[in-house]
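Missing here: one protein chain of the complex. Every other protein chain is in place.
Labels A, B and C are assigned to the chains in the order they are written; within every chain, residues are numbered from 1.
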Amino acid sequence: MANPNKKKIVLPVAPDNQAHGPVKHLHSKKVKLPYGVPGHGLTEMEREVSIDEPPPLPINEKLNVVGKRTKRADAIYKVTGTAKYTSDIQLPGMLYGKFLRSPHPHARIKSLDVSAARRYPGVHAVHVLKMEPGGSVERDSGHDAPAETYNIEELPLLRYVGQPIAAVAAESQYIADEAARLIKVEYETRPFVLELDKARQKGAPIVFEKVIEDEGNEGDVGVTAAEDQEGNLRGPSTGSFLGGPRGDVEKAFAEADFVLEREFRTQVQTHCCLETHGVVADWQPDMLTVYASTQNTAGVRDDLAELFGLPKSKVRVITEYMGGGFGSKFGAGHYGVMATILSKKAGRPVKLMLSREEEHISAGNRPNSHQMLKMGFKNDGKITAIDLTSYGTAGVGLGAGVGRIAQDMYECPNFRTAQYDVFTHAGPGAAFRAPGNVQGVFSVEQMIDEAAERLGLDPLKYRDVIDKHEVRKLMRLKGAEAFGWEYKKPGSDPGPIKRGFGMAQGQWTRFINLNSSATVRINKDGSVAVMSSVQDIGTGTKTILAQVVAEELGLAAEDITVKIGDTLYPDGPGSGGSVTAGSITPAVRNAAYKAKMDLLGQVAGAWDVEIGDLEMKNGDVYSRSDSSKKMSFGEAVKKMRTNQIMATASRPDDYGGFEIGNGIGYGRLGSVQFAEVLVDTETGFIKVERVVAAHSCGRPLNPMQVESQINGGVIMGVGYALYEDRILDLNTGHQINANLDQYKLPYSKEIPKIETVIIEHYGAFSSTDASGIGEPANIPTAGAIANAVYNAIGVRLYELPMTPQKVLTALGVS
Amino acid sequence: MNRFEYIKAPSIDEAIDMMDSTVPEAMVTKTGGSAKVVKAAGTDLLDLIKEGILEPGRVIDLKNIPGLDKLSYDKEKGLAFGPMVTIADLENSPEVKKHYRALHEAAAHAATPQIRNMATMGGNLMQRPRCWYFRSNGHHCRKKGGTTCFAQIGQNQFHSIFLTNVCPCVHPSSLATALVAYDGKVELTGPEGKRVIPLSEFFTPSEVDVTCENVATSQEIITNIMLPPVKSGTRAFYVKHGQRESYDWSMGDVAVVMQMDGKKCQDARIVFGAAAPIPLRREAAEEELKGKTISEKVIAKAAEKALEGATPLAQNGYKVPLFKNLLKRTVTEAIG
Amino acid sequence: MDSPTRYCRYLRGKNAYGTLEGGDKPFLNFDPATTTYWCLHTMGPVGPDSQPAHLTTCGNDKRKCFAVPKEREEL
Partner (left out) sequence: MKNDSKERSPEKKKQGVSRRAFLRGAGMTTAGTVALASGMLSFKAAEPAPPKTAILGPGETEVKFMVNGQQRTLWIEPRTTLADALRDHLHLTGTKVVCDRGACSACTVWLDGKPVNSCMTLAVDVEGREVTTVEGLARDGELHPVQEAFIEHDASMCGYCTPGMVMSCAGLLERNPNPSLDDVKLATSGNLCRCGTYPKVFDATLAAAKKMKK
């Protein structure tokens, strides 16, 4: 499904990563793969693939393990409390770390004295961050160093409450906490700015005095553009891998039958990973071992190897279990680097887990947004032009754009966007489950709803007019059926408590991380293991790897030992962008296939049959042509010449190549969600009663886990729509709800009845043809709820979260 | 958490002997680990210590003292319970459910099931406000002996709409809303002996002393909580409104106890929670109900009266219509 | 919006779809609007010279913290 809007693809990549079409293989074969949706015109697609590729997998219905509801591989360890997370790691002699962080949103350090902390009984290392290349790594020579007074020129300018200044390592968390408080700091406070709107104004306190631009490289981001906006503003970003502006927007607006122009605002959301960011770092002369709560073990290893000048082979990162990341746990992190420095200094392992407050203020967030959306429509419903200007702040960081929904979801020949980043004196943002797209849906899908009403159309049917995505069309159909969709006039319920129905849809680009490898090992005792550094962040990666290997070897999922989350194994992808399933499972299947061929080769030799005549199924190895030749897998492995067969494979390019290059696959992962809400017009209270979520993720490998992820996306969307909000005190710059008490998340009674509709959709892209579901599940929810709220009360809310306060205000009651 | 000494008090008298300050005093005047304070379950105490805003030198545990966890109901005398009775005990008591419906509702909607299993009624009445500035170690507010009220000039969407002059925090106990509506009394035991005071006088607004929320003195412990018996014709209800239905703090809660003679209201007590630094009686609204046959119109009038004198802050004006509607619903539900 | 081909070896980034490699490797500049950057030295969005870490600013060898990309081989 190529993007119909695509006029010109500007390749944002260097020449060696140029786009390429179908891959030409030296030794290739033509295969036919399932294509489309079973029951809805499923066909076959012929692809030319490498001869190393395993034979095409039929549709799920014809499989034994893949596509079946399979118990989560590690569930037993989770329900019994035996699963060891980073926060549970205890090593002999382990110390505990604690940061000292800035209490001011903008300040210069006038003096700093760590001597009392260093002398405190039980403290083994103290490290102060300094702002010069290399200085932040190794400057302070160890726990017995004399007290140092730091040259203030070397100390960082503090730009947000929570910015790390220094850290200590001590024998208990109590001692570390106490010692960190003993670090004496004098601050010279400076004026600061926290609000998106104020930071854009002339005369606002400046976050970065002078931005150095790289000459010749001022592209899309990096220049302060609008003339009436000063300081603190970067951008705009006007394009992406999907292209830049297209058509003539002004002309199209002039030609439109009607134009809608609205402003939308979304809040800052924090990730609230239940396990906070953190590591246990163990610096040894021969190996740095780091237990990390991360979404990317290989990335943490690479960061640490680069920073500490170590070969990658001497850095080992382990993530056996991790308690949630949602996009925020990439890279070694300031805590990871600090723990490593402290471990090196102290000569002992150091555990450094952020406190709940630190998690909120320093570990990332979803930036807020102020979106000015203008869309032109024809009376037949066609969208003539889309113009989206947005501002957002990721605090002292960048990346506050609102995604590609406006650009890419609906057919529209004229499009333009300007997305600005605004610097403020607040903690940096981080990728958060479908960065930008969640914000983008909130505005675009409300406007589509409004246009439908203007056109006198059922908003569901209206989308059939403007949306060319075939699978999404099917989602609307099946979702509406499950939901019992019937369009109701907005605000038509009598009585104070009003019911509303709404829907919204989303889009996510299929993306593959090619740096995805795995090893499959068959042992002579009949045990089978699959290994990769890829981590299971709760999505169920362990289970789907076991399923894929089991399917290939004719075994059961529980026969497969999955060893992942360790960089001693082949590199797996980072788990972000919904890339994991689509990236690693083909590598795993191909490795399993290779190992299987090796094993079958040895069996074929013993039986004197052709290897192609052998089949592995239901725990047996047998000859298709000679039914007398059959033995169990356990017997077959005894024919092995060596004790082990091992095979490693990496993710090949998509069958049929990539749309743009760099792993950007053809096709978009669509999603459609329907919401039913109750709005109490007297108290402003909104309750989401029911959500139907229709999704596709290519071949669903384990429908039970797919359901779980969709549930999770919907629930996170409910939180975003109604409750979550990082609240900063504007006088002190502190987040005053940096806890789980006042930062409000959905709990049991806020959970709607959720029904999932999973469309099995084959694209003939790889040996498993799977895609991810994490992001798509989260994208449309808040938009669907907003449309349902409008449907209930007949008044539209343009700002998140939709609190009782905002509802009452919108209704004019308050 | 700071280091502290710990002792299990064997008796009330000894506990009184051992203690030297209330928690508010320990936070303002006896700082630096010098205070000796009592604790019941400690759910609020530990919270304060973990935030670093309370640093007691010695914690005196009351759990070993026999007899403080008794609950009794008598048709003539009413309900009485000791300070160590947990919120779950109240929630699960058949007598409370049958005779004190508003109290049961308040107990059933407080905190989380886990906290209800732990937290005691003594501790619940003595707990400190949840104002986010008060709870933050980074804000030395008036309640902690400072000079600034950060809520008045800052984020105040969950704060008071009444008595907002000195400190607009709201009283944290939603159970107190119901207890005051039932005209509950509290028995305090100190070095001089016992004294019994109505809960409506036990809680004090910020104007009296911004650093504390009640009249308990340095060496006083709540030893009993008593509610008068309910007569036939008593109708009561309690409604709590949070942003969430699950675990959440109140944005507004209302308790109503009415003495009905058929459709006619003889007497009424209306109390607002999360509206002021104390559980707030709304006498003017009560007067609107008294002696009247309850109708929608009467209720609406009472609701208007109940919000007279409200002085909402910059961000909590929504609480005015919210309380009006909550009051209407609570009265309607009470007379059912 | 071509990507720079050279920028500091200590620059890292993450876009919506995953991490971006630093050093000599070209940045995969998929969607600048939603990409976050950090400097390995500070592990924050600000370089050691107190300026923002970003694709367009970290290729500048006038920045005193700039480090020439180096082939990072698996040893």
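Note that in this section a residue touches a chain if its C-beta (ideal position, glycine included) is under 8 Å from a C-beta of that chain, and two chains touch if they have at least 3 such contacts.
No experiment lies behind these values; they were computed from the predicted model shown.
The shown chains contacted by the absent chain are A, B, with contact judged over the whole complex. The chain that is not drawn here is touched, among residues A:Pro490, A:Gly713 or A:Gly733, by A:Gly713.
Interface note for the absent chain: among B:Ile7, B:Leu71, B:Val166 or B:Ile335, the touching residue is B:Ile7. If you put the hidden chain back, the residue from A:Ala480, A:Met503, A:Ile537 or A:Ile758 that touches it is A:Ile537.
Residues of subunit A that touch the chain left out of the display are 71-72, 74-85, 87-88, 90, 92-94, 121-124, 143-144, 171-172, 174-175, 271-275, 321-324, 326, 346-348, 355-356, 537-540, 704-705, 707-709, 711-716, 739-741, 745-749, 751, 753-754. What subunit B contributes to its contact with the hidden chain is residues 1-10, 14, 41-43, 46-47, 49-50, 58-59, 61, 63-64, 88, 111-115, 117-118, 245-247.
The working rule: only the chains that are shown with their structure count from here on.
Centre-to-centre, using mean CA coordinates, subunit B is 55 Å away from subunit C. Between the Cα centres of subunit A and subunit C there is a gap of 20 Å.
Per the touch definition, subunit C reaches subunit A in the complex via residues 1-5, 7, 9-10, 12, 14-19, 21-23, 26, 28-38, 40-46, 48-52, 54-60, 62-65, 67, 72, 74-75. Subunit A contributes residues 10-14, 16-17, 129-137, 156-157, 159, 163-164, 208, 210-215, 217-222, 234-235, 237-241, 244, 296, 299, 302-303, 305-307, 311-314, 327, 330-334, 336-338, 364, 394, 396-404, 419, 421, 423, 428-431, 434-437, 509, 511, 513, 573-574, 576-577, 579, 662-664, 775 to its touches with subunit C in the complex. Of all residues in subunit B, those touching subunit A in their complex are 1, 3, 130, 132-133, 136, 138-139, 150, 153-155, 157, 241, 243-249, 251, 315-318, 320-322, 325-326, 328-329.
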